[in-house]
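Left out: one protein chain. Kept in place: all the others.
We just call them A, B and C in the order they show up, numbering each chain from 1.
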Amino acid sequence: MSDAAYTADEMMTIQAARMIRNGVTLFVGIGLPSAAANLARLTHAPDTVLIYESGTIGAKPTVLPLSIGDGELSETADAVVSIPEIFSYWLQGGRIGLGFLGAAQIDKFANINSTVIGDYNKPKVRLPGSGGAQEIAGFCAEVMITLRHNNRAFVKKLDFLTSGGYFEGGDSRQKLGLPGKGPTNVITDLGILTPDPVTKELTLTSLHPGVTVEQVVAATGWPLKVAAKLDSTAAPTSAELSVLRDLNERTARAHAGQA
Amino acid sequence: MSDAAYTADEMMTIQAARMIRNGVTLFVGIGLPSAAANLARLTHAPDTVLIYESGTIGAKPTVLPLSIGDGELSETADAVVSIPEIFSYWLQGGRIGLGFLGAAQIDKFANINSTVIGDYNKPKVRLPGSGGAQEIAGFCAEVMITLRHNNRAFVKKLDFLTSGGYFEGGDSRQKLGLPGKGPTNVITDLGILTPDPVTKELTLTSLHPGVTVEQVVAATGWPLKVAAKLDSTAAPTSAELSVLRDLNERTARAHAGQA
Amino acid sequence: MTPDLIYDQLIGAGCVKKIIFSWGGNPGVGSLHRLRDAVENGWPHPIEIEEHAHAGMAAAYSAGAANLPFGLLRGYIGTDLVKYNQRIKFINCPFTGVKLAAIPAHRPDVTIIHAQKADRKGNVLMWGVVGVQKEAVLAAKRAIVTVEEIVDDLNAPPNSVVLPSWVLSAVCEVKGGAFPSYAQGYYQRDNAFYKAWDVVARDRETFKAWIDRHVLGTKDFAEFKRSIASFNNEGATSHV
Partner (left out) sequence: MTPDLIYDQLIGAGCVKKIIFSWGGNPGVGSLHRLRDAVENGWPHPIEIEEHAHAGMAAAYSAGAANLPFGLLRGYIGTDLVKYNQRIKFINCPFTGVKLAAIPAHRPDVTIIHAQKADRKGNVLMWGVVGVQKEAVLAAKRAIVTVEEIVDDLNAPPNSVVLPSWVLSAVCEVKGGAFPSYAQGYYQRDNAFYKAWDVVARDRETFKAWIDRHVLGTKDFAEFKRSIASFNNEGATSHV
């Protein structure tokens, strides 16, 4: 435990990292998921197998990649395979333990939107789109989602369902035949949400230090369910903060190295 | 031209080799096809690309492989790919100019049997089966078949249709949707048969030296069509014979090297 | 799959009628602003989009390479993409009844890729993150490969990714041709340029000035690279 000052993003990244079990095979996107995955690898989970959708299996980057195509990933990987292979034999093949996604919008059944804000054919904001997210959400044994908690992101109705969580809730995911369990944790800068075992509705189960239930409810675009017994997320330790900041600094130096 | 003594098998192999155009991509089976293909490569067709179904592309063996898995093939190849890839991206992909097959039985529409003699469920002789032959026959732009000419091989009705030539003749091959042109030459130890342009029935178009039409007709299990204008196959030259015999001797020495 | 900055440049320059893609961002940075401007505002003109997920694109390229009419995958089930992309259909497994997605094969008229080495015969060797490049080449009617260097002998390790010359239409030596991306074993990804591009592309006028000066205003790739080098030295934000 530490009383060091830290940002809400650091809290979110560190908590996401903590939830990665050592040895898990982890399909990871760029950005916060990649930072959390590498933080886990550099702290309590050294045997975590990082898989990037560019086809790098067992990547051990010393700095965070800016893109999934960074040379850093293939040079440190146990194996590098083609894109058709990583999606068919590895992801669809059911070999990945944990998928790690960000999102622009999320609904109460942990379905996510990373495609458009507004109407698909006349969007207010055109986002990058699915990439590998649909299949990560569908085929990893388990999925973890991280995003900043606010009303624009936590919405009553998605503008577009890019990647399925629990769809209409209950057993609707299984009925569609998706093999993975679905999202088991949503980690935000305010707390942790987990799906109700039966209804699959996201429920606030842990608050980050200094955050109130009211704050989280206000930042959520639907009437948020709150667990009867609410946990308190442990504050980042100074060890965690120091490893994360070192990683981010190394990364910033490396990415500024050119142009 | 040469008056050197030669065997009927040598004539067949040498004639098959002659019909390989320089630069063609050639999907080749073990045995006589492999001998002819390599003879061609060592004589008039040095740029022929030899592809074996084990996944070796551009193999340049110095001795004939005993099996398609021989190390000789992969060590001399331009590229070695997996079995699923060689069959999907390369053969089915329509990239192979010429396929080269042997057979146990052939019918008048150049359909071949390499599966069983007798009934499939209670065979008199169980042969090895299709291997890659079905797809070679289906997808190469053109197919060449070599086998010894006799009544047991050239039959009225196949015991089993392993690989399609012209099926029922006429346009029946195109109707089935097979992209390749089908067998364009059948080279035996007696002569050369080519399909009629319209009916697709195999027609004797060339006689090897010293062979009579009567001999070929007698060795064929159906009433054989004979071309009005019959060619005479040129006898093996001493150069051809010498390259082929060197290759066979090198191969025999290499294969006896162990055990 | 992932339109990189080159697509943003082509779109902004008005050269694109339609894009087929599965992830349209500036990797690690954010938006492709020219793509967004075209889709959101129809500038410089509206473009048609055919959108997939990565797995669907990969399956469609593989199908193209394999001369299959469609690619088969689990995926797309329950998502909104199927409402907007009519080229995603579903079929049932004839053995199990399981519902699977089918995507028509990609068969590009031309595929252009960049690789590391070619030999003098035109056989090409690539390594590292090879992506879907082999499939894109084999699926195409014609394929052009630019390489970092042409060598006497590829010295290809066993089972490496080699494209024989006879599946290619042209091989050209273009040193630095992956810019601003990287060529493993030759140079790193120019991550700073990707970040700088965000500033250039965000604004129509800044973009136009950039493309006029560095692309339309240069006569070949060598001059483009010299022009870009001065751009980099001056700094992205201070200069177009």
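Keep this in mind: contacts are C-beta pairs under 8 Å (C-beta built on N, C-alpha and C of every residue); 3 or more make two chains touch, one makes a residue touch a chain.
Please read these numbers as outputs of a predicted model, since none were measured by experiment.
Colleague: If the full complex is used, which shown chains touch the chain that is missing here?
Modeller: Looking at the entire complex, the absent chain's contacts are A, B, C.
Colleague: Which of C:72, C:174 or C:215 sits in contact with the chain that's absent?
Modeller: C:72
Colleague: Touching the hidden chain in the complete assembly: which of B:25, B:43, B:162 or B:185 does that?
Modeller: Once the missing chain is taken into account, the touching residue is B:162.
Colleague: Pick out the residues on chain A that sit against the missing chain.
Modeller: 25, 49, 57-58, 74, 78-81, 88-89, 92-95, 139, 179
Colleague: So which bits of chain C touch the chain we can't see?
Modeller: Within chain C, the residues touching the omitted chain are 67-70, 72-74, 87, 89, 91, 93-96, 98, 100, 102, 104, 127-128, 130, 157-161, 184.
Colleague: State which residues belonging to chain B touch the missing partner chain.
Modeller: Those residues of chain B that touch the unshown chain are 30-31, 53-56, 65-71, 73-75, 80, 82-84, 87-88, 91-92, 115, 120-135, 138-139, 160-164, 167, 176-179, 254-259.
Definition applied: only the chains that are shown with their structure count from here on.
Colleague: Grab the C-alpha centre of each chain and report whichever is closest to the global C-alpha centre.
Modeller: C
Colleague: Going by the contact definition above, tell me which chain pair has the most C-beta pairs touching.
Modeller: Top of the contact-pair ranking: A-C.
Colleague: Measuring from the mean C-alpha position of chain A to the mean C-alpha position of chain C, what distance in angstrom results?
Modeller: Each chain's C-alpha centroid was found; their separation is 26 Å.
Colleague: Counting in whole Å, what is the centre-to-centre distance of chain B and chain C, each centre being its mean C-alpha position?
Modeller: 42
Colleague: In whole angstrom, how far does the Cα centroid of chain A sit from the Cα centroid of chain B?
Modeller: Whole-Å distance between the two chain centres: 57.
Colleague: Among all residues of chain B, which ones touch two or more of the remaining chains?
Modeller: Within chain B, no residue touches at least two other chains.
Colleague: Which residues does chain C have that touch at least 2 chains other than itself?
Modeller: Answer for chain C, listing residues that touch two or more other chains: 62, 134-135.
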